[in-house]
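The complex appears here minus one protein chain, its other protein chains still in place.
For clarity, chains are labelled A, B and C in written order, and residue numbers in each chain start from 1.
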Amino acid sequence: MRAPGEMEMVKVLKVIKESSSISTVLFSPVHIGRWSGLVPGQFLMVWIPGTDEVPMSVSFLKREPFRMGMTVQNIGEATQALCSLKQGDWIGIRGPYGYGFNLPSNVDKDLIIGVSGGVGAASTILAMEWARSEDFRTVNLVGARDRSLLVFRDRWRSISDEVRFSTDDGSFGHKGLVGDLLNMELLAMSDHERQRTMVFTCGPEIMMVQVKRLLDQFGVEGQFSLERFMKCGIGLCDSCSASGKRVCMDGPVFSGDAISLLRDFGRSHRDRSGRPLPLKECVR
Amino acid sequence: MRAPGEMEMVKVLKVIKESSSISTVLFSPVHIGRWSGLVPGQFLMVWIPGTDEVPMSVSFLKREPFRMGMTVQNIGEATQALCSLKQGDWIGIRGPYGYGFNLPSNVDKDLIIGVSGGVGAASTILAMEWARSEDFRTVNLVGARDRSLLVFRDRWRSISDEVRFSTDDGSFGHKGLVGDLLNMELLAMSDHERQRTMVFTCGPEIMMVQVKRLLDQFGVEGQFSLERFMKCGIGLCDSCSASGKRVCMDGPVFSGDAISLLRDFGRSHRDRSGRPLPLKECVR
Amino acid sequence: MEGPKLDVEVAGIRFLNPLILASGVADETGASMAEAVRMGAGGVVTKSLSLEPREGHPNPCVVEFPYGILNAMGLPNPGVRGYSDEVEEYLSTTRGSAPIIASVFGSSIEEYAMAAGAVKDLGVHAVEINGSCPNARGLGLQFGQDPLVIEDLVKEVKATVPIPVFFKLTPACSSIVDLAQAAQMGGADGLVAVNTMPAMKIDVRTRMPVLTNVTGGLSGPALRPVGVRCVYQIANSGKVHLPIIGAGGISTWEDALEYIMAGASAVQIGTAVTWGNLDVFSKIKEGMMTYMIEERIGRISDMVGSAKGVRS
Partner (left out) sequence: MEGPKLDVEVAGIRFLNPLILASGVADETGASMAEAVRMGAGGVVTKSLSLEPREGHPNPCVVEFPYGILNAMGLPNPGVRGYSDEVEEYLSTTRGSAPIIASVFGSSIEEYAMAAGAVKDLGVHAVEINGSCPNARGLGLQFGQDPLVIEDLVKEVKATVPIPVFFKLTPACSSIVDLAQAAQMGGADGLVAVNTMPAMKIDVRTRMPVLTNVTGGLSGPALRPVGVRCVYQIANSGKVHLPIIGAGGISTWEDALEYIMAGASAVQIGTAVTWGNLDVFSKIKEGMMTYMIEERIGRISDMVGSAKGVRS
């Protein structure tokens, strides 16, 4: 049984420009009890009055004073409106929804590798902060198309035992895919080390397909945060359907085993009417 | 804000015959959390399927195994049905409703006198048990029309530092009114002792009128448990109205000060349609 | 600086604040209604009165849900004559500070009109026609679901009393706007929306409907989204131009404002007094004041009907 996630109207405290197209929106909800139990990887449905309601990860969560934030890449009408918010504007948030990342026991694992692609970092960063605070060793591999989309650089450094960046165009860090970084990382590890490792990943699905392949190949466990078109966010409308699972309710974070059973993973999404679309048509 | 008191169906565990016309009905609800917070003097609405729903005090409450009970005097259709219940029969209970007795602080008071008339004892006995368990000295004055209506005799003895009985016809204890016992008790006390005394009373209103007069006369504080016709039990229908207060919601237990403001006290009730009736027409 | 103003005028009647005690709730006596005013209500509605006294239905007549109340009181009341002392006591206690509206019903249009005629002599400020109580056979609801009957009913009552007449609508209908329009055609001075929604509860152990009357009316939070929709539809129909008093599940200041923004000039509060007691009135007033200060809104009337959909 999940608790009802009634909408709470919150005033925007501050909008921090992370780059030309990415901003972090901060707010402080009143119903702290509800929000402070949020597990990194869970998401909110965010209402931008007059525009849209869209799913967003929580990228920032601090106590005393209580603050939450989301990091948004401007790719369309709703995200543009979010990035244009001003201090004092009202937005509605409901949630927290879905299953977040599952921190393993320190007995089984000692290393968590975060593999983040683009604005997927908005979801992984909170999870990796958490892992760090629970005394895991943390390695962060962070990729983006170009330097301008590579956010949280200082924050990543401050929470990582090791951090590597990549850009498709080589404008910052390794030139190439973040999957290449993961490949290098795993190659350098012993079998024993690999068994004691867990990977948290969020990013473009095509990137996560590569991550899944590597993890299978090296026998490493992982958790994957998926995106699908979400209307209700609470398991009713089935617009986020992937192979019979509702990403909003059964995910958005899935274990590698669960992902293996999702035939749609890396293959197809659904459009607003529920028709299947090949993945490439959905990739930004 | 009170919590919703949804009806719970409970199976009758046992019916104990206290006398020819009075029985105690025992049951064990499942939602223990809700019921174990009950304050003595609060009441239940009890549904006897196919017959009626009537207000009843809780006369018995024990933990491990959790048990509750009510003590019913057979005076009409509903109470007759309650007294005729058999083990395994289903009844519905909702509540706990209203304000119960308010145990004073041990700093202000050290003696609680219970003044019970007839089946009013069903309400006071739990309150007096509570007072005893919280280390108050307890004196119980228990009256009834005749010996057969004088219930809980052993239970009274076991929880009282002093106990006195009276019957109108002298068939047991003092012959006369329980108010006479109270008068004697108070007469024998010093002013200081009276100030450190609190009286809990429940019984026919005409009896409580006498108790009120005595307490005013001797300057002793008291709490009074009232009865009025109850339909909803939750402050909506106003059928229990007494001088602008709803007995189900603002009572059934009122402080002496609150009672002083109730012009209807000792004077009038309301009938099922809401018409005022002089008190004597309602007294059994 | 002056604070925001909570007073409202509805069909020519002034209320110090827009929160009115709903009919049938905590209003059996003049003293009870005066108590609601002392606790902050801007006005009260009497329980629904008929010419003759009625005892109402036998218990159980209430079922409590976590999100609402189901009731089938069955319109108990001492009759208009029997109730006259109550109105008198109310008026002498409150001394004109808070208007009193008399709710009336009957088993025929004539009886409705006679009850209305009788209450006007008690000194009440308006009449509310209860054409929507689901709890008594042959009374209330079947009058309030037929537009033709509503029109006649309102006409007759209007012809009988010189004071403002409100018609109270049921949410149990295909089109609330049709019913509202009928009341308008009959000459009503205002509308009350909504009464309770017909509903029931069955106990699975005894396999019996819990209410002696079998069915009853649902009120409280569960009813709110339905009531707000009804008020909004009437206010935005373009066809009905009467002031509306909103009702149904109001227990917080947000709830009250939701109705006001949907188009209600004032609101009635019933069920909330069970969980929040009569404190709801002052709590809601306080919340509304804070909101109006924060949002720099001077008067309640500035908000009436202010909610407009993107698409409508």
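Here, a residue touches a chain if its C-beta (ideal position, glycine included) is under 8 Å from a C-beta of that chain, and two chains touch if they have at least 3 such contacts.
Computed from a prediction, not measured in an experiment: that's the story for all the values here.
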Which chains here touch the chain that is missing from view?
A, C
Taking the entire complex into account, which one of A:Gly76, A:Gly170 or A:Gly274 touches the absent chain?
A:Gly274
Provide the residue numbers of subunit C that touch the chain removed from this figure.
63, 65-68, 70, 145-146, 172-175, 197-202, 204, 207-209, 212-215, 218, 221-223, 225-226, 228-229, 232-233, 254, 257-258, 261-262, 291, 303, 306-312
Going by the touch rule given at the top, which residues of subunit A touch the chain that is not shown?
1-2, 4-7, 9, 45, 47, 49-50, 52-54, 90, 92, 94, 231-239, 241, 243-246, 249, 270-276
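Here is the rule we use: only the chains that are shown with their structure count from here on.
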Draw the chains as dots and join the ones that touch; what shape do you get: line, ring, star, complete or other?
other
Quick check for the class: compute each chain's Cα centroid; which one is farthest from the centroid of subunit C?
A
Separation of the C-alpha centres, subunit A versus subunit C, in whole Å, is 49
Cα centre of subunit A to Cα centre of subunit B, whole Å, reads 61
